[in-house]
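Pasting a structure below so you can have a look.
Note that this complex is displayed minus one protein chain, with the remaining chains in position.
Chain nomenclature is as follows: A and B, assigned in order of appearance, with residue numbering initiated at 1 for each chain independently.
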Amino acid sequence: MTVTWYVVLSSFLFAIGGAGVLTRRNPLVVLLCLELMLNAGNLALLAFSRMWGNGDGQIFALVVMVVAACEVVVGLGIIVGIFRRRIPEDVDALSELRG
Amino acid sequence: MTPTAWGWLVLAFPLAGTIVISLGWRALGNRIGGWLGSAMILGSFVCAIGAALSLQDRAPDARHATSTLFDYAHSAGINVGLSVLVDPLSVFMALVVSGVSFLIHVYSVAYIDSDRGYARYFAYLNYFVFSMLLLVMAGNLIILIVGWAGVGAASYLLISFWYRRTTATYAGIKAFVINVIGDVALVVAAFLLWKHTNSLSFDGIFKGAHHAFHTNQGTLVAACLLLTVGAFAKSAQFPLHTWLPDAMEGPTPVSALIHAATMVTAGVYLIARFHPLYELAPTSADITAGFACFTLFYAATCALAITDLKRIIAYSTISQIGYMMLGVSTGGYDGGLFHLMTHAFFKALLFMGAGSVIGAMAGIQDIDRMGGFRRSMKFTFVTFTIGALALASFPPMSGWFSKDEILGFDVHRGGYYLALAIVAFAAALITAFYSFRMVFRVFFGDPVPEAQSLERGELAHGEHVNPMTGEPEDTDVGFPGAEHHIAEREWPMKVAMGGLAACAIAGGIVGIPGVTHWLRNFLDPVFVDSKFIHTQPTDTASWIGLVVGGGIALAGIAIAYVTYLRRPGSAGQVAARVPALHRLFSARWYFDEIFDAVFVRPTQTFGRFGRYVVESAFVQGTLVGGATGVVRAGSALARSVQSGYIRAYALLMLVGLGGLALYFLLQAT
Partner (left out) sequence: MIFQDIVFFIAAIGALAGALGVVLLRNPFYSVLALVAHLFFLAVLFLLLRAQFLAAAQLIVYAGAVMVLYVFVVAYIGGAEEPLGSTVPGVRALGVVFAVCVLAELCIAVIGTGLQALDTRGAHLPGSSFGGPGQIGTLLLKQFLIPFEAASYLLLIAAVGALVLARRRRGMEEVIEEDGRTPSGYARPDVERLNRYAGLDAPRG
C-alpha cells in the first residue's frame, strides 16, 4: 500500500487514542491510551522514513520508544503511589493541582 | 551701631533663646528655660532701645533704614529678601513687645514653676516673641506674613499648652482655623498689591500705589478690605472674634502676653503700617472703622454679663482693640498706637492679677464664687485695681490719655466719625462699669472660703478640675502643675506686676496734650505722608475730650460702686428685669452658635459626605474597588481554566491541536 494508507491509519490510531484519553476515568487506562497515541506517531514516522528511504525516521521512532518507556515508568510509579495512599483511582477526583 | 544692626540683634536674641531652650533643656537643666528665656527677651528689649536711640541720632526724614540678609524668594517675578525695616513704628512696636514680654516671662517663671512642661512653655514663648518681632520689623510683606503665620502657630501651641484637656485643644484649633482665614486674606491682598505695584517691600508698595491706583479704585479697596480681614482675624474683631474668649484655655501668662498685649495688636500694627493704602482708599478705612466701632460696643456689653473672670478680661481686650482699630483706621495713628502701648500695660497687669486670684481660688475662674480677697491678697488687689482704673480711663492713668486721644481725634474729624466717637464714649461708660464690676465682685464683699483660708495663711487646695466643664483632671504631664501660685508668695510675679503697674500709672506721660508730645514726635516720621498729620485737634479740644472721658469713667465707676457695694444684689435684680437682654449678653449675642450653625456644621457635613460618600463609597468602593474587582474577576476567570481536571487539560490540548491544524490547512488552500 502506498504511504498514504499508513499515515491515514496512524491518524486513526491517534484519534482513537486521543478519544480514549479524554473519555476514560481510570488513570491507568489513560496512560494506555497515551501509549496508543505514541505508537501512532511511531507508525507515521516509520512510514515517512520508508517514503524518503532514510533511516532518520527510524531513529526518531526508537527514541520515542525510549521516551515512552521512561514516561510509563514514572507514570505507573505515580499511580502506584496514588493507590498506596488510598485515593480513588479516578482522574476526575485527582484534581488538587488547580488554581 | 547702625539701626539695622540693632534690629537684627533684636531678632537674634529670642531666636537663640528658643533654639537653646528647646534643644538643650535636658542638658542644661529644667529651670534654664525660665531665666534664659527672660534674659533673652531682656537682651531684645535693650537692643530695641539701642535701635531707637540710633534712629533718633538721625534726621527725622532719614529715620528709615532697611537691611537685607539674603534672598528669601526669587522666582516667578518675585524678588523678596529677608529684610528688616527699622523705622519709628517698628521700633515702637518692638519696644512694647519686648518690654511687656520680658515682664511676662519673669511672671511665668513663678506661675509655671510646678508644671512639667516648663521648658516647653518657655521655648514656645520665646518662639512667639521672635515671630512677633519678625512681624513688626519685617521690611516686606512676605516676611511679615512669615511672622504672622509664626505668631499664629505659637498661639495655637500655647493655647493648647495643657494638651490633655480637650477644651484646650478645641480652643487651639478654633483659634488656628479663624487665624487661617485671616492668613488667606492677607496672602490674597499681597498678591493683589504685588500685581499692581510689582513690588512686595513696603517702600515699593507705597511708592507704587500712588501710580497704580487712583482714589478708591476697586482693586485697592478690595486689597485693603482683605488686609482688614487679616487684621480682624488676628486681632479678634467682629466677626472673627470668637476664638479669643476660648483662647483663655491657655495659661494666664499666655493670655496676658499673646491675647492682650502683643499678638492681637498685630492687626493694629498692620493697618498702621499700611496707612498710605488706607488713605488712598477711604472706603475701606471707613468700613474698617465701622466694624471696629461695633466690635468695641458689642464686646463691652458681653463683658457685662459673663461670669468667667478671664473671659471678662478677654472681651475687654476685644473691645479695647476695637478702640485701637478705630484710631488707626480713622487717621488717629498716634492715639491708636498710644492706646496699644497703654493697653499692653494695663491688660497684661489685669491678666496677671487674674492669674494670681485664680491661683488663690485653686483654679476656679467663676467670679460668682469669688469675693473678699481684699484683705488676704493686698498686693494683687492694689495692682488689679490700678489696672482696672487704667482700663476705665480714670484720670490720671495712662489709659485716660490714650483712649481719649483717639476719641478726641474722631470728634474733631466730625460727621461719620463723630457718630463713631459717640458710640465709643457710650462703650467707655460700659467699660468703666464692667472693669469695676470685676474689682468689686472679686475683692470686695464677704470673703469666700478660699479667701478665709488665705487670711489664715493656707493657700486653698481644691480638686483639680477643668474650669470650663468642671470635670476632674489629674495633674500628670501637660496639665497644670500640682501647685497654684499667687503673687503674694512669689517674688517674680510681684516684680512683673509691680513693673506693669508703674507703667500703667506713668505711661500717659508720653502723650499729655499740650505738655509732652514725645510719642507723637517719635512716630511722626512714619506718618509724615498721612493726610491727617495736620488735622490734629487743638490742645483745648483735647483737654475738653479728656475731661468728658474722665467724667464718663467716674460715672461708670460710681454706678458700679452703687450696684455692687451700696446695694448688693441690685445687679441680679436688673438682670431679672431684662432677662432677654441678660441672656443675649451672656451668650455673647449668640454669635458662637450662629457661626457654628452657618459655617462649622455644614463643613462637618460636607466633610462627612466627602469621607463616606466620595472617599469610601465612590473612590474606594467604585473606582479602586471596581478596578481591583475587574482585575480579580478577570484573574478568577483565567484561574478557572486550571480546574485540576486532567481531562479538561487534555481536551484543551486537543482543541488547540485541532485549531492549529485547521489554521495550517486553511493556509495551504
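Assume a residue touches a chain if its C-beta (ideal position, glycine included) is under 8 Å from a C-beta of that chain, and two chains touch if they have at least 3 such contacts.
If you're wondering where the values come from, they're calculated on a predicted model, not measured in any experiment.
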Item to check | chain B residues touching the omitted chain (full complex) | outcome: 643, 645, 647-648, 650-651, 654-655, 657-658, 661-662, 664-665, 668
Checklist entry - On chain A, what residues meet the omitted chain? => result 1-9, 11-26, 28-29, 31-33, 35-36, 39, 42-43, 46-47, 49-56, 58-59, 61-63, 65-74, 76-81, 83-90, 92-93
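Going forward, only the chains that are shown with their structure count from here on.
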Next on the checklist: Distance between chain A and chain B based on Cα centroids, please, to the nearest Å.
Outcome noted: 92
Checklist entry - In their complex, what parts of chain A are in touch with chain B? => result 18, 21-22, 27, 30, 91-92, 94-99
Checklist entry - Tell me, which parts of chain B touch chain A in their complex? => result 639-647, 650-651, 654
